[in-house]
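Removed: one protein chain of the complex. Kept in place: all other protein chains.
In order of appearance the chains are A and B, and numbering begins at 1 in each one.
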Amino acid sequence: MNDQRRGALRIAGALALAALLKPFAALAAWNQAAFASKSSADALKNLGTAGAESSSQILIEAPQIAENGAVVPIEVTSNIPGTTSLAVLVEKNPYPLVAKFEFAEGAVPFVKLNAKMGETSDVRVVATAGGKSYQATKEIKVTIGGCGG
Amino acid sequence: MAGPMKMRATLAGGNTDVRVLMSHPMATEQQTKGKPHFIQNLTVKVNGKTVIEGEISQAVSRNPVFSFRLKGGAKGDKIEVSWLDNKGDTNKTETAVA
Partner (left out) sequence: MMRAIIGSAALALAVVPAWAQQSPFADYQRMTRESAPVELFELSGEELWKKPQGPKNVSLEKCDLGQGPGVLRGAYAGLPRYFADVDRVMDLETRLLHCMMTLQGRSREEATKRVFGNADSPSEMEYLSAYVAGQSHGMPLRPGMSHSKEKASFELGQKLYFHRAGAWDFSCASCHGEDDKRIRMSELPVLYKPAVARPLIATWPAYRVSNSQFKTIQWRMNDCYRQMRMPEPVFGSEAMVALVQFLTVTAQGEPYRGPSVKR
């Protein structure tokens, strides 16, 4: 058997193995319904956090005005004792739910991420603690700066 | 084929600050005309134990960078962050707390 054929068979074998592994990898939980929701209200319902009460203990640090909507840095902290999850939504995005994090004992309920924002919008953060939900919002203005270069 | 991934974990104020950079197109439905390609799951482990599980969407910026904070921690603790995207691709990176 020549080298080329051996190489091709090796690649074919690896691909076959990868195809076998994929279904297992794809079984990680991902809240399809919440992420496909086109309104904040629906997303929260699908997250099981509808009716969250306002809380000043959720801190959202973000620029008041973003020079571009492709990357908007948002830092979120929950000072509510026993917070086990944080969800970040951008109200006016086509699919408002951006991300959701579950925190076990060893993690602080804190995350900083970069979100895409289509336009000026409220960012809504929902925290879950002790079976109850809390929320806070902050407006971020989105502009476009610069030339095309 | 997953692009590079890098992480830094440092002790600060009694906690461990973790910053992880990952290379990924995070391409939206709109950008790809219906075939989005983005990371869906993130897992953060400390010394083998899962402490944060994230579900993220196409609304996270391309080449995501995340900051997390872990309670306590000590120099040498092993932090591992892995991701899984909607096409079944994965990548992970490991670092010791400095």
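We adopt the following convention: a contact is a pair of C-beta atoms (placed from the backbone, for glycine too) under 8 Å apart; a residue touches a chain by one contact, two chains touch by 3 or more.
This structure is a prediction, so every number in the text was calculated from the model and none was measured.
Chemist: Of the residues A:A34, A:A62 or A:A136, I need the one that contacts the missing chain.
Modeler: A:A62
Chemist: Based on the whole complex, identify which of A:G51, A:P81, A:G130 or A:G145 touches the chain you can't see.
Modeler: A:G145
Chemist: Need a quick check: the contact residues on subunit A for the chain that isn't drawn.
Modeler: 61-68, 70-73, 75, 112-114, 143-149
Chemist: Going by the touch rule given at the top, which residues of subunit B touch the chain that is not shown?
Modeler: 3-6, 19, 21-23, 25, 61-65, 67
Everything that follows uses one rule, which is that only the chains that are shown with their structure count from here on.
Chemist: Using mean CA coordinates as chain centres, what's the gap between subunit A and subunit B in Å?
Modeler: Spacing between the chain centres: roughly 12 Å.
Chemist: Under the stated contact criterion, what part of subunit B meets subunit A in this complex?
Modeler: Touch residues, subunit B against subunit A: 15, 28-30, 40-41, 44, 46, 49-62, 64-72, 84, 88, 90.
Chemist: Please output the residues of subunit A touching subunit B within their complex, sorted ascending.
Modeler: Those in contact with subunit B are residues 21-22, 25-26, 28-31, 35, 70-72, 75, 90, 93-95, 97-108, 110-116.
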